[in-house]
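As you look at this complex, bear in mind that one protein chain is not there, while each of the others sits in place.
After this line comes chain A, so read on.
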Amino acid sequence: MEIPRIPLGSWIEGGLTWLTTEYSSVTRAISRVTQTGIEVLNDALMWLPEWALMALIAVLCWRVASVRLGIGAVLGLAVIWNLGLWDPMIETLTLVVIATLVAIVMALPVGIAAALSSRLYRVIMPVLDFMQTMPAFVYLIPAIPFFGIGSVSAIFATVIFSMPPAIRFTTLGIRQVPVELIEAADAYGATRSQKLFKVQLPLSLPTMMAGINQTIMLALSMVVIAAMIGADGLGSEVWRAIQRLRPGDGFEAGIAVVILAMLLDRLTQSLRRTRK
């Protein structure tokens, strides 16, 4: 007796093909908008001379975090500039910023809704588990038929991969608000939206910031991997180094990624602390 193999793969492919043909107008529209966004931001960052952007970032780090981070930013960015990786770094930064923004804009309402409705919470949590544990590379494959080779596909895969922590931490933050504070808001006759905006959201802000920090870190790691489907930036430098077997070039680009990651991480973490 032979148990037939479940044709899971062909089902999924069928579904994806159907999606790409039926909704090609939608995907093309998304593609156009995203592409424009990437170009505008990229051009803006490229238009600034290196030293001006460095100064800008340093001042931002100093104001939000500390003088130390400001100095660190200058040193780190100077190294990247010196290695001749400035333009790829800007491309990567652009992708991370846009992917993170899209992820946050989508994650916040979902996270809030999941926090307020237990039923939605039970539906969303396993979906998030799925999104997070699925190997990141797999998202790259369907991205291509949807959006073609290039940065838009990279953003699509990055958003899916990096969104879960933003949703999770938003939900967690809201659910963590002490019951007595909810009671206090209720006792004084607060409506649902007053309760949300005056009590629940402000109190969950630190936790939400932790989620956003995670999202940025995941986005950065994914944007690098997305070089495999033609995304520009530091990832493609690494990818090229692999193909040409040049470990020196690979490490140089890798170190640039590390510097960028540390900068973004420290910056968002201190944002979280000052809000507390």
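By our rule, a residue touches a chain if its C-beta (ideal position, glycine included) is under 8 Å from a C-beta of that chain, and two chains touch if they have at least 3 such contacts; residues count from 1.
Here, contacts and distances are computed from a predicted model.
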Chain not present in the shown complex, as UniProt names it (candidates "Acetolactate synthase", "Acyl carrier protein", "Quaternary amine transport ATP-binding protein" or "MoxR-like ATPase"):
"Quaternary amine transport ATP-binding protein"
Candidates A:12, A:181 or A:258 - the one touching the absent chain:
A:181
Of the residues A:38, A:57, A:174 or A:199, which one touches the chain left out of the display?
A:199
Touch residues of chain A, complete complex, unshown partner
178, 180-181, 183-191, 194, 198-199, 202-203, 205
